[in-house]
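The other protein chains are all here in position, but one chain of the complex has been omitted.
Take a look at chain A:
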Amino acid sequence: MLTESGTTRLFTSDAPLTMSNGATLGPVDVAWERYGELAPDRSNVVFICHALTGDAHAAGLREGDTKPGWWDSIIGPGKPIDTDRFHVICANLLGGCRGTTGPASVDPATGESYGLTFPEIHVADYVNVHRALMKEFGIERLAAVVGGSMGGMQALHWGLRHPEELRSIAVIAASSRLTAQNIAFSAVARAAIMRDPGFHDGRYLELGDQPSMGLSIARMMAHITYLSEEGMAEKFGRRFQEGDAKHGFGVDFAVESYLEYQGRTFLNRFDALTYLYLTRSMDYFDPFADADAAHMMAELQIPALVVSFDSDWRFDTGHSRRIVRELEQARVPVSFREISCPWGHDSFLLSDPDYHATVRAFLQGVQYV
């Protein structure tokens, strides 16, 4: 698989990015990866929007890595998002901590990291930065924008607001409006981070500290919401990590060990400020609050695929149904599948055959449009 990666400066202090809340930001660097060959007419580009903790490394195995990119299950030669056919691009989000400018980056005005002075980010801002990247690459119209979870929110926003820049969107295990329960989970995650003595009002980087405990607890809790009860029961049951019960309050059950591990490894690759900004952007996302939100997409008859998983309780099928209802009633050509798969919200990262067949079919079907 032909792979290219890099970082591109899209905005500078002199020509900054104007964000949704009116603030300006510059410089903005964006880390990206590209897979597969670009067609001479540049018509075969699929843009991948990553979720909360993803990054630009969506597919392929980098030298020295033991694990491939986070969506390698679906992107690659012969896979549903087929790099023999499509040129696939993924980029780290604005506010991210994996190569793209975010709150941990250095503010040129102060010489210190932005911390909590980084502007509030909306889903629109992620999309605007990625649109600028496509412009930089000379790509006028994307064959598809595809995203799961928070990535699905970006795909949806892109389709609704800039339908002339794409030919289809796929919105997988996503939501157009978080419920009180969704927001509550994020609120607890943020509280764990911000109340960690290592947080120092967001200035921890200057002080050489980190809210490690808070960030790992946030991650542990989030992981519970990514799996279904059935999936957890199957994966861990009530097994003990070391064969039999040790008692006491340490890690004893296998599921505890799993969460502990997830919380710990997360610290090596993720920044607490990014976690705050990105989760907050989801809380406010509500594109259909504008009753006319889908009219441009309907006018251009841009097809959408919406997929949910029956065991996902983080963004259950009701979230996807709402997106479908809004699009269908606005007369956007929309397809919907509820995939039966036991692995909860995480199912979107896995290789369920019915799910993969659906995504493959949709990208095939787009050629008719």
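Going forward, contacts are C-beta pairs under 8 Å (C-beta built on N, C-alpha and C of every residue); 3 or more make two chains touch, one makes a residue touch a chain; residues count from 1.
The working rule: contacts and distances are computed from a predicted model.
Matching "Tricarboxylic transport membrane protein", "M15 family metallopeptidase", "Sugar ABC transporter substrate-binding protein" or "Methionine biosynthesis protein MetW" against the UniProt entry of the left-out chain gives the name "Methionine biosynthesis protein MetW".
Across A:Arg62, A:Lys135, A:Arg195 or A:Arg331, the residue that sits in touch with the chain not pictured is A:Arg331.
Mapped onto chain A, the footprint of the missing chain covers residues 301, 303, 305, 321, 324-325, 328-329, 331, 333-338, 354, 357-358, 360-362, 364-369.
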